[in-house]
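Every protein chain except one is present and positioned as in the full complex.
First chain written, first letter: the chains are A and B, and each begins at residue 1.
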Amino acid sequence: MSDLTQLDIAGARDALGKGDCSAEELTNAYLDAIHEADPLNAFITVLPGKAVEMAKESDARRKNGEAGPLEGMPLGIKDLFCTEGVKTTAASHILDGFTPAYESTVTRNLWDAGAVLLGKTNMDEFAMGSSNETSYYGPVRNPWRLEGDDNALVPGGSSGGSAAAVAANLCAGATGTDTGGSIRQPAALTGIVGMKPTYGRCSRWGTIAFASSLDQAGPMTRTVRDAAIMLGAMAGHDAKDSTSINTPVPDYEAALEGGVKGLTIGVPEEYRVDGMPKEIEDLWQRGVDLLVEQGAKVKTVSLKRTKYALPTYYIVAPAEASSNLARYDGVRYGLRVPGDDITSMYENTRAAGFGAEVKRRILIGTYVLSAGYYDAYYLKAQKIRTLIAQDFKDAFEDVDLILTPTAPEPAFGIGAKTDDPLSMYLNDVFTVPASLAGLPGISVPAGVSDKGLPLGLQLIGRAFDEETVLRGAYALERAAGFTGKPDAWWRS
Amino acid sequence: MAEAESKLVEGATGPWEVIIGIECHAQVASKSKLFSGAATEFGAEPNSQVSFVDAAMPGMLPVLNAYCVEMAVRTGLGLNAKINKRSVFARKNYFYPDLPQGYQISQFDLPIVGEGEVVLDMAEGITRTVGIERLHLEQDAGKSLHDQDPGLSFVDLNRSGVALMEIVSKPDMRSAEEAQAFLKKLRTIVRYLGTCDGNMEEGSMRGDINVSVRKPGGPLGTRCEIKNVNSFRFVGQAVEYEVGRQIDLIEDGGEVKQETRLFDARSGETRSMRSKEEAHDYRYFPDPDLLPLELADDFIETIRASLPELPDAKKARFVEQWGLKPYDAGVLAGDKASCYYFEKVAEGRDARIAANWVTGELFGALNKLNVEITESPVSADHLGELVDLISDNTISGRIAKDVFEIMVETGDAPGKIVEEKGLKQVTDTGAIEALVDEVIAQNPDKVEELKEKPKMASWFVGQVMKASQGKANPAAVNEILAKKLGL
Partner (left out) sequence: MLARIAIKDDEVPPLVGELNQILDWVAQLEEVDTDGVMPMTSVVDASAPLRADDVSDGGKRDDVLRNAPDAREGHFTVPKVVE
């Protein structure tokens, strides 16, 4: 039975199609694996009953000849997506007991494609974090550990639960959301593939909002092919989301094998930051070499305002978050802590319901929007954002893809950075610029660190050119040949 | 037409000038809400017209209602205002239980409509031009009930998300009358255009009145905002009270504090409101869930071409085409349905008589019955017939009023009533002569008195009218009496 969990999405699609196994068998195999993986704390809610029910329905559909593109595929869903009738928490105490009466568009698309819901994966509270240590439900442990070392490592964040689940074969694939790197960075730290599509490619309706102008849903999978398959099902225009783009969804899987011959890969000089670990630099160079071997051309490009991307992000995102999170007030859903009057009820509820990082960001966000500071902070940041987007646009005149490391370091120890918020923010240095510009980006596992932990490389593409991004990623993945899987220490 | 002069208020230390600006919230007459598809009908069961978007559930997003955009542009054109081809929706952030999102989606830097103006008819020949600063679209909040329970407030979100047009005037009004006239004019305009039903009792139109006082020629005083005034009468009362309060306060050596106040209809006073957001820092920023609104030229022109004749133009035409007095023309132009009714009555008849009957007897009857002209028991055709009967002397004006009363009660045609009740005017001079002779014969003493007091003639007229049950043609009576009495 545990063999079945070794199948990736493409493999399972094959097996299910040939009748080598049923969706029910596949789902049960994953449920067993999840059951044995408590130490990872990758899931907040597991739904054995519902999963099996959905799997049975899938098998029935297949019998009727109605198989969809993800028919029978058991998936982990980040607990930021509202799932109808299923508790949804955003990993926050303030949403205690909240059960949505509606389904997010992205997950609706997945169920319509035939997929099966295994459970809701753990994450940083309200998607704010880079290590999955801010969850009300406890931190997620990276399935990867240092050789001969029991210490738990972070899986990255905010989609740490989804990343860990995919890396530990607890699901065939998982959804994540990416605001400043929350899909790509944990993918790099756990040795899997994670993609953030162009802003507007996937609908945000029913996805709990963190920073509205940055949030995007995306697939987290074992392979690039799997990411293409999942993205094809997740993406699409949604009239209920005014920022959702009305262009058709191409066949991403068909675009994979185009190869990189004739493509120009840009290497941005500003990403070579001071103090960059040698192993990251080496991996980056190796990535360039691999793509050149495949027939690509390389060009150095300049993204002039790169160093301002992180501070810009840490103004814009908290500002939007401070407003988006105002609705969590104990009136209509979630936690309510009583107060003598309405104001103390609000204050008590939010003080008890939000964790420290969320509070920090709400306060920063409130501050940068307040009278007297709006121009110097928020307005300034939005102007710099225009410049950052322009930098990319200019670079893409000369190149088709941009290659960078995904994260500045491999997975670090749980608790290692929690005392210093600023040092935590620096984890997003390579991923944030593409978020600010709304461009598609993917992380591909490309090697290991000196100590044997996975490292990822990021490819960034033009807006709505996911096909080229996937094509480049597919070539890189095959050339890099990373096949590492962590030892399943959690089963003992 | 002359521009009105500021009416000054006399205080203990001399005259004061009153400066008034109004922010009017007019609910768009749309079927669904500004950013959600829930219904907007008044009076529904609590929380039955609430979508997940209106309830600000996690992950919900706004989508703009095209009809509301059209109505805002239409209203802007009716205010002679500039339409902004590019406008942006912004979040106004504050906490209140009837504001589920914790912010209101409104417009800040770039509203959909810019500057315009409205002309008010104050008295015969006097106008006041009030500038319009802007018009923008925004969400209404829900409703809180504070008297259902001693320790709790109840919240109904039916109204949450309904589309409002906020129309901001420049501080150009100088008296309570002008404030009332402004709101009445706005109401007329939006009802003409069909963009809002202007029903203040149901709350579909409300005004926030900004009042300050200053010595004529002096610097502007601190203003207070009187929120959510929902009747014309209250507008007048609230302004009067507030002006008095501020003048007294300053003359006693105090300072007017800038604050929000509520008008208490029972006491006729304004009182300070505990502020919704103590710091009043709304932290406006463009709503990242929405894209900027871009309007094409032909979109705007199509709306402009579809505008009906507006009140001012109609009034001018009534004066010119029908020869009405400006005041009567103004009263009729105040309501599109009244104009339509009037023009039906006036067609082919003496327009002034028609205007008199419509604005006089008919409006009086409608007021008493508390119905709109669209539900008038007397149809325009019937009223027209009545006017005909007067014009061709079938009945006298006096009798016509009686007939009209019966028309109101029964809805019958005037001709039928006159026939049935035998009310035809007596114009037969022979018959009148006989009556006059009789009255003269029966009242010799009065005839004697008449020689001293010629004005007693009217008594005789009255007697003859009585004797004829009011049916005698008054002009004929006068003529014959004069002959017989040697007047």
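Throughout what follows, contacts are C-beta pairs under 8 Å (C-beta built on N, C-alpha and C of every residue); 3 or more make two chains touch, one makes a residue touch a chain.
Values in this document were obtained by computation on a predicted structure and should not be read as measured data.
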Could you tell which one of B:59, B:288 or B:414 touches the chain left off the display? B:288
Given A:116, A:384, A:414 or A:429, the one touching the chain that is not displayed: A:384
Please pick, from B:17, B:121, B:156 or B:328, the residue that touches the omitted chain in the full complex. B:156
Any idea which of B:36, B:246, B:338 or B:463 touches the chain not displayed? B:36
Chain B positions in touch with the non-displayed chain are 30-32, 36-39, 45-55, 63-69, 88-89, 95-97, 144-146, 148-157, 262, 273-274, 277, 279, 281, 283, 286, 288, 290-294
Just the residue numbers, please: which parts of chain A touch the chain that's not shown? 97-99, 101, 199-200, 213, 239, 242-243, 245-246, 305, 308, 311-312, 314-315, 322, 326, 329-336, 338-348, 350-351, 354, 359-360, 362-364, 366-368, 370, 376-377, 379-387, 389, 421-422, 437-438
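The working rule: only the chains that are shown with their structure count from here on.
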Centre to centre, by mean C-alpha position, how many angstrom separate chain A and chain B? 58
Show me the residue ranges of chain A that touch chain B in the complex, using the header's touch definition. 81-82, 88, 90, 95, 98, 100-102, 104, 204-209, 211-213, 239-243, 319-320, 322-323, 325-327, 329, 331-333, 342-343, 346, 366, 369-371, 374, 378
Going by the contact rule at the top, pick out the chain B residues touching chain A in the complex. 52, 55-64, 91, 93, 95, 97, 100-103, 153, 155, 281, 283, 285, 288-291
